[in-house]
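Heads up, one of the protein chains got dropped from this complex, but the rest are sitting where they should.
Labels run A, B and C following the written order; every chain starts at residue 1.
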Amino acid sequence: MNAPNRSAIPGTALFDGEMARKGYALNKMCFSFNEAANRQAFLADPEAYMRKYRLTAQQAAAVRSRQVLALLEAGGNAYYLAKFAGIFGLNMQDIGAQQTGTTKEAFMARLQAANQQPDWPAASHSTPVSH
Amino acid sequence: MNAPNRSAIPGTALFDGEMARKGYALNKMCFSFNEAANRQAFLADPEAYMRKYRLTAQQAAAVRSRQVLALLEAGGNAYYLAKFAGIFGLNMQDIGAQQTGTTKEAFMARLQAANQQPDWPAASHSTPVSH
Amino acid sequence: MARLIGGLATSHIPAIGGAIAKGLQSDPYWKPFFDGFPPIHDWLARVKPDVLVVFYNDHGLNFFLDKMPTFAVGAAAEYANADEGWGIPTSPPVAGCPDLSWHIIRHLMAQEFDIVTCQEMLVDHACTLPLKLFWPNDAVAPVQIVPIDINTVQFPLPTAKRVYKLGKTVGAAIQSWRSEQRVAVLASGGLSHQLEGERAGFINKAFDQQFMESMVSNPEWATQFSDTELVDRAGTQGVELLMWLAMRAALTTAGAGVRKVHSHYHIPISNTATGVLALEVLA
Partner (left out) sequence: MARLIGGLATSHIPAIGGAIAKGLQSDPYWKPFFDGFPPIHDWLARVKPDVLVVFYNDHGLNFFLDKMPTFAVGAAAEYANADEGWGIPTSPPVAGCPDLSWHIIRHLMAQEFDIVTCQEMLVDHACTLPLKLFWPNDAVAPVQIVPIDINTVQFPLPTAKRVYKLGKTVGAAIQSWRSEQRVAVLASGGLSHQLEGERAGFINKAFDQQFMESMVSNPEWATQFSDTELVDRAGTQGVELLMWLAMRAALTTAGAGVRKVHSHYHIPISNTATGVLALEVLA
């Protein structure tokens, strides 16, 4: 097998063909959550719902754990997983905190702190970007 | 509106964007006939089935008439209409005869007669094409 | 011929829909974001586009991995919104412009773009939120749309070079459309953000600023980057800046150039560095 489009970026796995193959069943289940009736069916009997979508053992375990890093490792795609997270009322800060091993407050503070990043050198004199 | 990709070829209307817009509901219904259950539902109550797919009056009349030229005129696409024809056990020679206003036997004889068309000039000497 | 009058760009985040629904525009968290829009509202009230070509990325509502397009062009008379799985407020259907859709489709096919055509298409927050942000006083924005989806879900993404060519070709198509309509192009996406992995929360202010400046004066700048390089600089979802690139490329063959009407940059909304931009085509 050829080298897939792997990322050397720390903390980042690109959703490439290899992940798309690995995660197909899990992502298909998550895609079904676009419909409210499917979300209810999942909540009513998660195990039966996972069997219907033929999740792998790794995927089912990741779903049970509700750990985003485990779901990603099992081939989950961020865009589809977001629908799974939505079922449990988790927003992007909850998920960010969980993945980075910190509290929601600390995660949000880190986002705010991005304002202290240095400006692009030209930003202050060429065409000003207001912010 | 700009000139669509119209055909100047006699007896031929290309299924272009204009036809695709016009025929959407009809083709969507025909696409559903890929599934046997849908074919049965149509046969059980054609009028209700057509309403479900919101066929236009022109499309519904064409469906009732089972006339292929009328179905094409209503925006039907040959690939999807073939599934509608299949419901009634019509094959391509039945349909060819109907559209060209002849009998199935005469239509099939005309297909056979294509063998009498002149060969491509080079066919007999360059690289022979066996037939 | 139709007139291509300018371009719009904005970040999109599902939470923005919630903020609008709850009327939080003056809330301290939201105000610095919504403050980016009024100068553009004034401009839009003056130039009044009739049709918007919207470059956006589907977030797993209309497209799945069984049939994942690279570029998909809407050709419907109306585009419905839907619950995306989060119970977010849905929008009323948006009117399409099938005449322009099919004109663009013919033009793109002739120029060797291998597009998917969509006569039925659910559009998500990436397509509907910009309409609420740019036309806040209208229950339904007074425009027809042609949505064009660019894949950001599955790698390899279309290259930035290819997206730029797409935008340029769409711009040429708009200008060859036999119509009296006034057309604008809109980009929905970015700027830097990353939702997943240990790197979640990644933001790159300097890159965003340079990218936004390039949108005014150096539109091909970002075409130098591969998809992986864009992720490195802008984050896994920051690659949505490809939408901006397509929008900007569409303007490169119109008029005598562009002038910046207004731009605004704010960190953060949700996990995202947000940008908004309006460009006017100079006659």
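Note that a contact is a pair of C-beta atoms (placed from the backbone, for glycine too) under 8 Å apart; a residue touches a chain by one contact, two chains touch by 3 or more.
Small disclaimer: the values here were computed from a predicted structure and weren't measured.
All shown chains touched by the missing chain in the whole complex, by label: A, B, C. Across C:N57, C:N81, C:S101 or C:T117, the single residue that touches the chain missing here is C:T117.
When the full complex is taken into account, the listed residue touching the unshown chain is C:F71, out of C:F33, C:Y56 or C:F71. Even with one chain removed from view, chain B keeps its contact list with that chain: residues 5, 7, 9-17, 20, 24, 27-28, 30-31, 33-36, 39, 68-69, 72, 77-84, 86-87, 91-93, 95-96, 99-100, 107, 110-112, 114-115, 117-123, 126-127, 129-131. Although one chain is not displayed, its contacts with chain C can still be listed: residues 63, 65-72, 105-106, 109-110, 112-121, 154, 156-159, 161-162, 165-166. Of the residues in chain A, those that touch the hidden partner chain are 1-2, 4-5, 17-18, 20-21, 24.
Everything that follows uses one rule, which is that only the chains that are shown with their structure count from here on.
One simple way to say how far apart two chains are is to compare their mean CA positions; for chain A and chain C this gives 22 Å. Chain A and chain B have Cα centroids lying 46 Å from one another. Looking at chain B, no residue sits in touch with two or more other chains.
The set of chain C residues touching two or more other chains is empty.
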